[in-house]
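With one protein chain held back, the other chains of the complex are shown just where they sit.
A, B and C are the chain letters, set down in written order, and residue numbers restart from 1 in every chain.
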Amino acid sequence: MIQVLFFARFREELGVESEQIELNGLDCIGDLLHILRGRGEAWARLFAEDQRVMVAVNQELADKNTSLKPGDEVAFFPPVTGG
Amino acid sequence: MIQVLFFARFREELGVESEQIELNGLDCIGDLLHILRGRGEAWARLFAEDQRVMVAVNQELADKNTSLKPGDEVAFFPPVTGG
Amino acid sequence: MNSVSIQAEPFDPNRELDLLRGNDSAIGAVVTFIGLMRDINQGDRVERLYLEHYPGMTERALQKIVDEACSRWEIQHCRVVHRVGALLPKDPIVLVAVASQHRKEAFQACEFVIDYLKTKAPFWKKETTAEGERWVDARESDDAATLAWEKSET
Partner (left out) sequence: MNSVSIQAEPFDPNRELDLLRGNDSAIGAVVTFIGLMRDINQGDRVERLYLEHYPGMTERALQKIVDEACSRWEIQHCRVVHRVGALLPKDPIVLVAVASQHRKEAFQACEFVIDYLKTKAPFWKKETTAEGERWVDARESDDAATLAWEKSET
């Protein structure tokens, strides 16, 4: 299992803040994105290839090639706008 | 007549803070420097060609080509060290 | 002393400077950046702002940026304070303060930290205009600033 978090616009548009996902067959962030896109229209749109999506694994910025292991904390969010 | 001021190390080493000088034949700062160098050892040393001397005419930075006219306020000082 | 704070409360620039400097008499330069809430964004009047963040990761991301600044430049102290929650126009949002022996390093490190914070630290702004609420879009000019630092070596 991994924990997956969604922030800001993603959390609002998907209506999900946090969930547990089975790691079965998911080697990296790219695999996880593939699963998420298959969940329906809002998911497919937000995580489309041409969308800017930021991702963190265990609170460090990551990318689609970052590998996953049980217990990881994964977070998806739109480009940041602090400062 | 022009008024000539000396600041910081120049004032201390020359022992002069301010003086009035006749403008007779002095067209520019270069001419004035020539006169000052002729006043003795300390003057010749401080205003030697290889020394860094800053000069202002009427409170604006100037150089040896800046022309002089009656009533001007001329100031000589070493490179500035504020900030 | 390097430190990072995320807080809902306003900060006091003088107090932050005191914290930064401590009793260090070798500091010759302090450069401070303060980012403030503007009352206009993309042509619309903004009434208020809500700043969301990712607790835990935000502190780590800021600390990492500060560490990288310290490895790139000879600086003595760096402090970052960022507010979260509800903000109003003219409110200070973020403070980055860098102390060093000489000024050039402090200017560069301070600009580096705020440039990186803008594209790497997990904060999101939601603003309220007369038409309602909207999430603020990231700026391309901020990506360009980060990219310029990544290409340069010191």
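In this text, contacts are C-beta pairs under 8 Å (C-beta built on N, C-alpha and C of every residue); 3 or more make two chains touch, one makes a residue touch a chain.
The model shown is predicted, which means the values in this text are computed figures rather than measured ones.
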Practice prompt. Over the full complex, note down every shown chain the hidden chain is touching.
Written response: B, C
Response to the item:
Checked against the full complex, the residue among C:Pro10, C:Gly28, C:Pro55 or C:Gly85 that touches the missing chain is C:Gly28
Discussion item. For the chain not shown, which residue from C:Ala8, C:Ile40, C:Ala86 or C:Leu147 touches it across the whole complex?
Written reply: C:Ile40
Item to complete: Identify the residues of subunit B touching the omitted chain, counting contacts across the whole complex.
Response: 5, 7-9, 52, 54, 56, 59-61, 75, 77-83
Item to complete: Determine and list the subunit C residues touching the chain excluded from the picture.
Response: 12-14, 17, 21, 25-36, 38-40, 89-90, 101-104, 106-107, 110-111, 114, 141, 145
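Everything that follows uses one rule, which is that only the chains that are shown with their structure count from here on.
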Worksheet entry | Geometric centre distance via CA averages, subunit C-subunit A, whole Å | 26
Fill in: Distance between chain centroids, defined by C-alpha means - subunit B, subunit C (Å)
48
Discussion item. Averaging over Cα atoms per chain, report the distance between subunit A and subunit B in Å.
Written reply: 72
